[in-house]
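Presented below is the structure to which this report refers.
Complex shown without one protein chain; remaining protein chains in place.
Letters A, B and C mark the chains as written, and numbering starts fresh at 1 in each.
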Amino acid sequence: MAVSDLSMMVTPGAIHGLIGPNGAGKSTVFNLISGVLSLSAGEIFFKGERISGLRPSEICRRGVARTFQATTLFREFTVLQNLLVAAHLRAADGLAPALFASPAYRRKEREALASAQENLTSLGLGGTAQAGRSVEKLPHRDQKALSIAMALATGAELVLLDEPLAGLTAQEREETLGALRRLRDRGLTILLVEHDMKAVMGLCDVVTVLDHGVRIAEGTPREIQENPAVIEAYLGAEDARA
Amino acid sequence: MPPSPALRRALIGYGLLAAGSLGLPLVTRDSYHVDVATTILMNLVLTMSLRLEISTGQLNMAHISFMGIGAYASTILMMRGGYSFWITLWVAGVMAAVWAVPIGGLALRVSGPYYFLITFAFSEVVRLIFNNFFAEWFGGPSGLVQIPKPDPLRLAGVQLTFVGKVELYYLMCALLLLAAAVLVRLDYSRFGLVGNAIRQGDVLAETLGVWVFRYKLTAFVLGSFMAGIAGAFFAHSHQVLHSSDFSLEPMVLLVVFTVIGGTGSVWGPVVGTVVLTIASEFMREFHYYEILVYGAVLILTMLLLPEGLISLPGKLGRLVRRGGGGEAEAMGAGVAP
Amino acid sequence: MKGQRCHGWVLMLAAVLALGTAAPAAAAEKTLEIGVLGPLSGGAASYGVELLRGAEMRSDEINKAGGLKVGGDVYKIKLIAYDHKASAADAATAANKLVFQDKVKYIIGNAVGATCNAVQTVTEPQKVMFAFVCWGTNNLGPDKPHSFRSMLSQWEAAEPFYRWIKEKRPTIKKVAVISPNDTSGLDTNTAVVKAVKGLALDLVSEETYERGTKDFYPILTKILAKKPDLLDVAAAPPAEAGLILKQAHELGFRGAKGWTAGVNPVTLVGIAGVEAAEGVWSPVNINVRSDFVDPKVRKFGDEYEKRYKEVPGVIAVANYGAFDVFTKAMQEAGSVETDKVLAALTSRPYDTVWGRLVIGGKETYRIDRQFLYPMVISEIRGGKIVDIEQVLPAALKALTK
Partner (left out) sequence: MPIELLVQALLNGFALALVYVLVALGLTLIFSILGIINFAHGEFYMLGGYATYFGVAVFGLHYVPTLLLAIGAVGLAGVVAERLIFRHLRGKTLNAFIVSLGLLWVLQSGAQLTFGVLDKPVPSAFSGIIRAGRVIISVERFVVVLAAVGLIAVLYGFLQWSRVGRAMRAVAQDPDGAALQGVNIEFTSMLGFAVGCALAGAAGGLLAPVFAVSPPMGALPVVKAFIIIIVGGMGSLPGAVLGGLLLGTVEGIGSLFFSSAAVNVLGFLMVIAVLLVRPRGLFGAA
């Protein structure tokens, strides 16, 4: 889905919601920011540095990580292995260190392991029993949590979360929302795509609304809820769906 | 920290490989047995390094071409340049690796079936060049003959010669154990872990900060280096070279060995290469029917054991335990000591 | 599905059992094991299959006649045939198996140039006798005293053939030659070019093509633009030679046609069609159906056809002949030991399906290891192969003088 003429700014330390009817281009925005798709025009900056045009891995290295709408994990791996891959940027990369297991390599692997375990705990996935489980056999909620933990494990300062609440029960949603707030309190910036309006309005500091690839509104949740263009877009969409 | 179960398995596996290959001449010194065993060891270097590439999700149909580059490089350097085998052997690997950088760099811009087909196109170009161009160097369609055996090696005052089959066998054995040490080490390190992750989801890996292209290229170049070394051994042990040694047919056999063994484990190609080579030596008795039987065996093996021969013990085990909760541990736990 | 699976395993099981039981059972009678190599599958299979069939024909004849009497012993001949799939590396392994596992002292039959070199790295150091039909020039030499070529090659055939053409048809000036792009093809082209130039004819085109090519329009368009008087499909195998001639005919070529290394004219006529094959001359063809050939050859051809439902080409005849020559030499030597047989082979002429056969070739190869026999130049007329004239290869002429 195409996105055009979009200009938006994410404030550090905030939870920024990105909403819009189906097909509004939310996921495309994520793909563009994370570098999975390349821009045909325009620029994206992070912390004053241009990141558009970089490889996704390079964008991640600058501190931007993401999750995917359909929960994406390394399916054949255990929970711990998934996190170890995610901690890649903190590890010693390349052939020689792996081959000769230099002290630095070992130290970094130990640190990666420790931080992976810490991330697991913070998302309620702690315990050695969990770490060794194959992710295929994990409940949906834990898979979602793991994908967020992996984005965090990269050491990102900005994480893009694509529908972190989808498919969760009411109680699980509450837990996740709590976890996201705690993350913000630790100084993390979050850009969030979510369909659950109540959750978005309750959680976000700022909300941007997209429709057909164009920004139609931006502001605090309260402002957004009262914006006629937004109501129009959503009502139209609801009508169409019904 | 005590070694993880995965690492212990790696050490046991390597120990078995080393004991088996080093001990074989104690069991038989029959020229034919030693010859087949040498071929197996050489093919193991090729299939294990091919599996390194496959484990990052790419089937490189030009793998055999790098063996060819190594073989011709070493031969020409020795026969024209007069260099010792102990130099040309390593130059062969380096030459293969050097060519792997541009070829891999171009081929890795595409993926999936396109990668498969573009590497096939590269391999055909290389074979056609060996066969038809620069005939004064590559020997043209007649190939190269009377390639000298490896030079004697003076090691700690002892003169080692490489004329007899058993001596050549031990040389190949040393090369294999070196290559296998590197490959097994990598498989159980972060490199193997990340490579495997790339195979499962390259976009996810990339967004988690893995420079996927560089990983794939590293695997490609390292794999090609090993293929080049194997090629040099091939040239000086067979003593004749022909472009058809590096064509689609032997390449296809390497893939067959690797996949029938199982690409999920570093030991898959070992099992596949050993079992299939021995089986096909028995199948020679079928003369007219050999290929027919071989083909049928491949079809049945793949349909019955989609994960390769390496999955057979696990399958049997599960049958015995009636599907008890023993969760198969994913390979290469990834944490090195 | 299930049936198919069982079939494969039963076959394998049977083979393993056969392997286990075959060895001790043969003790009562003396057995002479002879190896046959060749591509039995894939694109070059016709060569290997014909080699093996020729060997089967002759060894069965010998066994049916009670065995081979050598000195005071009687041997049953047992063939051990392996498919080397036209791969040099596989040929070396197969040769190792024959020499070290099966302990054969004779490998009679191999084709595909590159594999011959590989087999020789095994047979020569072990002093195993090796006869083949590969046309590579370097397959014979003083460094390979146990290697024999059991059919005429381009070096024997090309010069007398072109000399005959020049005498018979002095109007032919411009010659075009085409061969497959491999050892035998290139060596054949070289021999033809040498003969053509030596006879002061004009070589207008020398082309090669990848084996397996079916469409020759592109290459022929280029060749025919040079307006040759004679098109020589030199080392092209029968089917490809047939396609070249058929397509040349379609493109309007009506000149003379030669086939310096022709191997199976019946297949050629079938594929080219009667019209396009009209007038093809060939010096080494053997037409087992011809009225002119030795009755032995006709009988061989009839029985071969009855048994295999295909017409034998020159390779089948050559390997049949090679078995004949080697077994006769064993009888002559009164022993199956290789050095005695080696001496007997080169000591006298042998009467075979080819007529009188001598092993010579020293002028070309610096050692006498080439089977030399009278070659018959044939012409295809109305789809029939007609033998026109017998010509002696230069080396044979020199020997019989």
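We adopt the following convention: a residue touches a chain if its C-beta (ideal position, glycine included) is under 8 Å from a C-beta of that chain, and two chains touch if they have at least 3 such contacts.
Please read these numbers as outputs of a predicted model, since none were measured by experiment.
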Chains in view touching the one left out: B, C
Sole residue of B:19, B:303 or B:316 that reaches the chain not shown, by the stated touch rule: B:303
Option from C:215, C:302, C:337 or C:363 whose C-beta touches the chain left out: C:215
Where the unshown chain meets chain B, residue by residue: 54, 59, 106, 109-110, 112-114, 116-118, 120-122, 124-125, 128-129, 131-133, 252, 255-256, 259-260, 263, 288-289, 291-292, 294-299, 302-303, 306
Chain C residues that touch the omitted chain in the full complex: 1, 41-43, 45-46, 49-50, 181, 207-210, 212-215, 217-219, 221-222, 225, 238-239, 242-243, 250-252, 264, 267, 270-271, 273, 308-311, 313
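One rule holds for everything that comes next: only the chains that are shown with their structure count from here on.
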Chain contact topology (line, ring, star, complete or other): line
Length of the line joining the C-alpha centres of chain B and chain C, rounded to whole Å: 37
Distance between chain centroids, defined by C-alpha means - chain A, chain C (Å): 72
Whole-Å gap between the CA centroids of chain A and chain B: 40
Chain C-touching residues of chain B, taken from the complex the two chains share: 30-32, 35-36, 39, 131-132, 140-143, 145, 234, 238-240, 242, 244-245, 249-250, 281-291, 293, 296-297, 300
Chain B-facing residues of chain A, complex: 34-36, 55-58, 60-61, 65-66, 68, 72-78, 80-81, 84-86, 88-89, 91-95, 98-99, 101, 105-106, 109, 113, 132-134, 137, 150-151, 153-154
Chain B partner contacts - residues on chain C that touch it in the complex: 4-5, 7-8, 11-12, 15-16, 18-19, 40-42, 49, 52, 81-83, 85-89, 92-94, 96-97, 99-101, 113-114, 117-118, 121, 136, 138, 181-183, 185-187
